[in-house]
Structure formats: C-alpha cells, structure tokens
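Please find one structure pasted underneath; my questions will follow.
Below, a portion of the complex is reproduced, with chain positions unchanged.
Lettered A and B in written order, each chain numbered from 1.
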Amino acid sequence: LRNGYPEVVYCEGKTNEQIKAIILKLMEKNNNIMATRAKPEVFEKVKEITEDAVYYESARIIVVKRREILKSEKTIAIVTAGTSDIPVAEEAAVTAETMGNSVVRVYDVGVAGIHRLFAKSEILLKANVLVVVAGMEGALASVVAGMVDKPVIAVPTSIGYGANFGGLSALLTMLNSCASGIGVVNIDNGFGAGFLAAMINRL
Amino acid sequence: LRNGYPEVVYCEGKTNEQIKAIILKLMEKNNNIMATRAKPEVFEKVKEITEDAVYYESARIIVVKRREILKSEKTIAIVTAGTSDIPVAEEAAVTAETMGNSVVRVYDVGVAGIHRLFAKSEILLKANVLVVVAGMEGALASVVAGMVDKPVIAVPTSIGYGANFGGLSALLTMLNSCASGIGVVNIDNGFGAGFLAAMINRL
C-alpha cells in the first residue's frame, strides 16, 4: 500500500543483534530503511552488514538507502524554540528528507525573543507544511500557526523541569491552541511529525 | 492572508447580543461567516439581521454565506466510532464543507465490530484526508490510519464515563498511536479538525 515509504525500525527496547537481524531481513525488499532512536553502537553493528548505511547523529537515525526517492518541490519548514529541542527536530527533518522532501530548518526562535522568529517570516511563509518543535511552555506553535496559512504539525518536547511534567505542559499548550490549523503528535515524537508532514507534502 | 477562509465566531461564553453584533460587524467584509457552538436561540437572533443564515443543528453551526467557494475535487472522509460522536463529526464536516470541500461521512463503525469498518474500506481509501472522531477508548484512529496512506486528523470526544475522565482516555490513545500519519486536536474539537483537514486538502 505505502508505495515509496521507507521501512522503519524503532530501536528502543531492542538489542543490537535484534536490530541487525531485522534490517538484514528488510534489505531483501528493494526499499529504503530507517532505524530511529539508534545509538552509535547500533550503527557500528549495521555497518557490518551494509555499506549503504548513513548515521545522522543528532537525529539518532540510521538510513540504509536502497533506491532514489524523487524530491518534492514543496518545502517543509522545521522550527524549534530552543537549542535543546534540536534532536527531536532533526528526527523529524531526517525522516522527512528520507521520504523525499526538501526541509528548511529554522532553529532557536522561541517566543521570549519574538523578533528572532519574525526575522524568519519569509521562510515560514514559503513552506508548504510546517513542523514546530518546542518544550517548556510550547507557545511557539500558536504563534507560528497564526503567521502562516499552511498546516502546522506541533511536537511538544520533554525539555524543561518542575511543572513541565515531562512534556505535559507543552503538550496541553499545543492541544489548546487558540490558533487554527494545528495537529499535535506525542511528546518528543519527531519521527511521527516528520512522517505526517511528508505524507501531507506529497498530496 | 487567509484568502477564501471564512470568518469564524466561537459562541460559547458570549451573549446572544454579543454574537449578533460581531456577525453584523463581520458582514461588512464580503466573506462567509461561521458561528460555531451556536444554540438554536442564537440562530433566531441571527435571522433578524440576515436572510443568508443557515443553521446546521447537529453541528451547532450557523453559516452566513456571502460568496461562492470553489469545491475541491478531492474528498475528506469523516469517520465516527459511535452515534454519540456525530455532533463533533458534523462540526468537522460542516466546517470543511463551508471551506469548499466535498465530505463523505462514514459513521458508527467503531472497532468493537470491525467488519462494519472494513465494509467501508473502499470509501476510506478514496479520501485525500481523513478525520476520525471517537470517544471511549478512541482506538478507531489507529485502525483507520493503518488502513490508508493519507493523513488522519484524530478527534477524541468526551463520550464515555468513569475512567474516561472527560475524553482523556481517547486523547491519550490517539497521541500514543502505533500507526503513523496521525495529527491530534483537542477533545471535542470538531471545528479544529475540519479546519485542518480543509487546509491540508487545498495544498
């Protein structure tokens, strides 16, 4: 059914050997493969079975490229509030790129210094889909959605402390946004956001 | 910026007189107007100021049509688990229709009797965007997202009792879905889902 989509392996809770075996199995089909939440050791293992593997460290993703994906002309903008949100953003970015999308990164533009965000408004307005990644109070999603008229995928992160409750604060913010045009994914779910953005971008 | 979008009034917490005044003001622009969460009494008031108002009872929406919107050829499917979810689904449907979309309704196909859902798989596969509305455990979103390869907007409803905690159960289900390609909106937020689906459908 999902023609052109990569095979995806979620590494958390699997042993290196299990992951290696799954990837070996998936390599029989002529499809691209992504392994998410992969630690550097996993990459060492995967290199033993294929030379096509590339490791995106910040994104914690291994990509095994088996065939070329046509790049969409419409871009996906990935926006973060802080620098600590970047790993989640990169998970989204690499996922979307592996699925054949052009991604533009707009990082560290949180609402406490809103001029930094406005300096990027031209880039935001050009995007076809936007992914907004933010922890702490997660207010960035509302502000961005109010600036553009394209769909915004909001990703709360667990960055913060105290009454942040592991990302709950940003999650509730994004679900209750007063701006229209926002769909929310799970806390820290960069993969899910990148996947959904890619799915929307190919419509 | 948002060319072709209707003006939207959220009626909850406003008096009938306030709503009437806001609509009168908005009528000065040549734009369509939607009043959501509108009780029948509100419609009585609005009829006093315009003949163009139509009331969608189940959706609790008043539409004041001021200009024609081109209908998209790509359809939005709106799916519910039970009959009690229909008001929220209708809010999504009327919102999407007012924004120029063809909507196909697939109601009462909850996962406890999954053959009812499968009987509709052809319709689901034809849709360009899907909105899944479900209360209680909200499992329908995962199953539908697994059947199609188009974006799914998931709307948890507050239908249920006990450990449902006002829709929290379905909300968490949808955020934690093991299926990819789901964006979640607030509990009972049919309007937000219809709006986001429409925004995606015009890309």
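Structure notes:
The definition used in the following text is that a contact is a pair of C-beta atoms (placed from the backbone, for glycine too) under 8 Å apart; a residue touches a chain by one contact, two chains touch by 3 or more.
In this text the structure is predicted, and so the values were computed from the model without any measurement.
Of the identical protein chains in this complex, 2 are displayed in place, while the full assembly in this structure file contains 8 copies of the same sequence.
The working rule: only the chains that are shown with their structure count from here on.
One copy, chain A, sits rotated relative to the other, chain B; on C-alpha atoms the angle is 180 degrees to the nearest 5.
By the touch criterion given at the top, residues 1-3, 5, 8, 74, 128-129, 149-151, 153, 171, 175-176, 180-187, 191-192, 195-196, 199-201, 203 of chain A touch chain B in their complex.
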